[in-house]
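Note that one protein chain is taken out, while the other chains of the complex remain in position.
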Amino acid sequence: MIPLRGFGFVERHLASLFILPYIVIANIFGIFPLAYSMYVSLTEYNLARPHLGMPFVGMANYIILLGDPNFQNSIMVTFTIVAGAVFVQVLAGLVLALLLNLNLKGAGFVKILLLLPMMVTPSVTGIIWRILYTPTVSPINYYLQTIGLIPPRWLSSDFVIPSIIIADSWQWTPFVMLILLAGLQNLPPEPIEAAKIDGASRWQMLRYVTLPLLKPIILTAIVLRTIGAFKIFDMVFILTRGALPSSEVASIFVVKRLLDFYYVGYSAASSYLFAIIIMVISILYIWVLRR
Amino acid sequence: MKTWEKVVAYVILTIFTVLAVFPIYWIVLTSLKPLKLTFKQPDTIEAYVPQTWGAYNEMMLLGGFQKSFVNSAIIATCSTFMVLIISAPASYGAARLMSRKAGGRFLQSLLLSQALPGVIFLIPFLMVMKFFGLVDTHIGLILSYTTFFSPFAIWLLLGFFQDIPPELEEAARVDGCSKLTAFLRVTLPLASTGVAATAILVFIFSWNEFLFALVMTTTNAKTAPVSLFTLLAQHFAKWDVYASGSVTITIPVIIFYLIIRRYIVRGITLGGVKG
Partner (left out) sequence: MKKSEKKESEDPEQNAERADPPEKDRRGYLKTVGALVAGLAVGGAAAWLGKPAERLPGATVTERVTETVTETVTTTTAAKEISVLGVDCEQTRKILDITRESFEKEFGITVNMEISGTGEIMTKLPTMLAAAACPYDVIVYPGDSAPGLAEYFRPIDDFIEKYDVRLDEFVPALMGYVKFKDQIIGLPWRSDFFLHVYNEEAYENVGIEKPAETWSEFLENALQVNDPPNMYAFAAQGKDFWGITQEFFAYLLSSGGEMFDENMMPMINSDIGVEALTYYVDLFHVHKVTHPESMALGYMEKLFELIGGRVASIFEWPWSWTEAQNPEKSVIVGKCGGWTVPGNVIPGRMFAGGWGTFIPKESKKAEEAFQWCNWITQPKWEKEVVMRKGDTCPVRIATLNDPELAAEFKVFEGLSKSSSVCIQGPNFPEWNECRQILFRYMHDAYDEKLTPKETLDKAAEEWHDVLEKAGYYA
């Protein structure tokens, strides 16, 4: 079908042709909606009053957003959840990766079990944890009460952030564990051998050899999970539908302004503002990573 | 290793394993228990034993679940193919064919697009779909997912393509292959494991996608997670039916993940560290 020498025209412009399909799709379905929604963010389009049209208001939405206590709260909530989640996941992932790397008996089987939570659809994770967090049907509450502890009010405004962090960590710690484990298994053997010969104890080796060598992979994991955690939506939506301020993460803030309050322009502006903040942080991380 | 150290290691691993597996066990159990038991305190052995398929029957009866399952399968499969067809050449182009600068800039733009929460696009997307007459069609959703997941696929494939030594392609070109043929006959087969891994990951993402499927489909192209949400949004606390729906949706994903778990990490670390 395709001759060995290829078609001349195709050959010369291969790079462009290869990129072309992606560019076409990205333009129609990516750039146009992007541009349109950017324009909308500069208007005051109210879904409930279409007869008012889309009056242009410039940066007004953005300015109001910056002063909106709900927006500030949402940023705080999102950052808290991301920070907490990444911290828990990287820590637990590291511990698990180190333990699995010891290659104890049965480690392979345990690894598969530990990977299961990552394979669950995020919406389903929401349902699972909703069952576990609803007082009347939760087995966790029952177990805690049997031991004599008072179960926390999982989905109350005080505790919903830790609850979300727990559920998210349950789902994504295996992911971090996988990455770190692969990193551990790909470490160059020489430094470790050298340290053993020098008589280093296990803890010393961990602290002075393994972890420093693992640093780039750890940072990769942090970056990946940070970007991922910022976008959390499905699970939180099913758990709480964002009703309480403490559970109003970025995506929920945007969706709620759009679907419940009908402020389309405001919603679009908020999504861009969130995006800018997330991108700034991502770029900072990458810069740190390259050091 | 001293014995007590081993014991500590085992204990910690066991604790984490129980934490990981218990929620899954619980939801599978909930789908196999009569609803009344779910509301009772789980203080008898009866609460821990699977008993009845009732929830699954009810789930099948509650209209549309089978159809949405089929829809999900179709949409995920086609999205995967479309993504591959578009991303493989693009990724290869960035890896080999473009200058370093152009390639770098292209990849950076991809990375930035990852950070945007998808909700921004809801209404504009819907308008574009309506313009083409694609609301509530399979194609509409397929095209949407292609747009969403191509950047990720390009990024992931990058690592795999860069892993193939250029000498092989050079050798093929020396033998008289054009660049295009070299790509098709040499690179792709060699990268097939990476391509397969990417394909399966894209399949999983398309299968799991929720918000856009919710907004853009009604009867015709409703996907499985949306069906699940419909179940949830109904009146009464039918935990067993929600659980059965959840389990049904998750099974294909688990199967696929088990197939590719080896390759995910390679792709991500390669793409992350090198890119």
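Chains here go by letter, A and B, matching the order in which they are written, and residues are numbered from 1 within each.
We take it that contacts are C-beta pairs under 8 Å (C-beta built on N, C-alpha and C of every residue); 3 or more make two chains touch, one makes a residue touch a chain.
Predicted, not measured: the structure shown is a model, and the values here were computed from it.
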Residue of A:80, A:101 or A:134 touching the missing chain in the full complex: A:134
Touching residue (missing chain; options B:19, B:47 or B:215): B:215
Sites on subunit A contacted by the missing partner chain, in the whole complex: 1, 46-51, 134-136, 153-158, 186, 240-241, 243-245, 258-262, 264
Those residues of subunit B which, in the complete complex, touch the missing chain: 35, 39, 63, 74-75, 77-78, 81-82, 84-85, 122-123, 126-127, 129-130, 133-140, 142, 163, 165, 167-168, 171-172, 175, 184-186, 188-189, 192, 214-215, 218-221, 226, 229-237, 266
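Note that in this section only the chains that are shown with their structure count from here on.
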Between subunit B and subunit A, distance of the C-alpha-averaged centres to the nearest whole Å: 15
Contact set on subunit B toward subunit A in their complex: 1, 6, 9-10, 12-13, 16-17, 19-21, 23-24, 26-27, 30, 38-39, 41-43, 85-87, 89-90, 92-94, 97-98, 106, 111-125, 127-128, 143-144, 146-147, 150, 154, 176-181, 184, 207-208, 210-211, 225, 228-229, 232, 237, 239, 242-243, 246, 249-250, 253-254, 257-258, 261, 264-266, 268-269, 272-273
Subunit B contact footprint on subunit A (complex, rising order): 2-7, 10-11, 14-15, 17-19, 21-22, 25-26, 28-30, 32-34, 36-37, 40, 92, 95-96, 99-100, 102, 104, 110, 112-124, 127-129, 131-132, 136-137, 139, 142, 170, 174, 178-179, 181-183, 216-217, 220, 223-224, 227, 230-231, 233-234, 238, 250-251, 254-255, 258, 264, 267-268, 271-272, 274-275, 278-279, 282
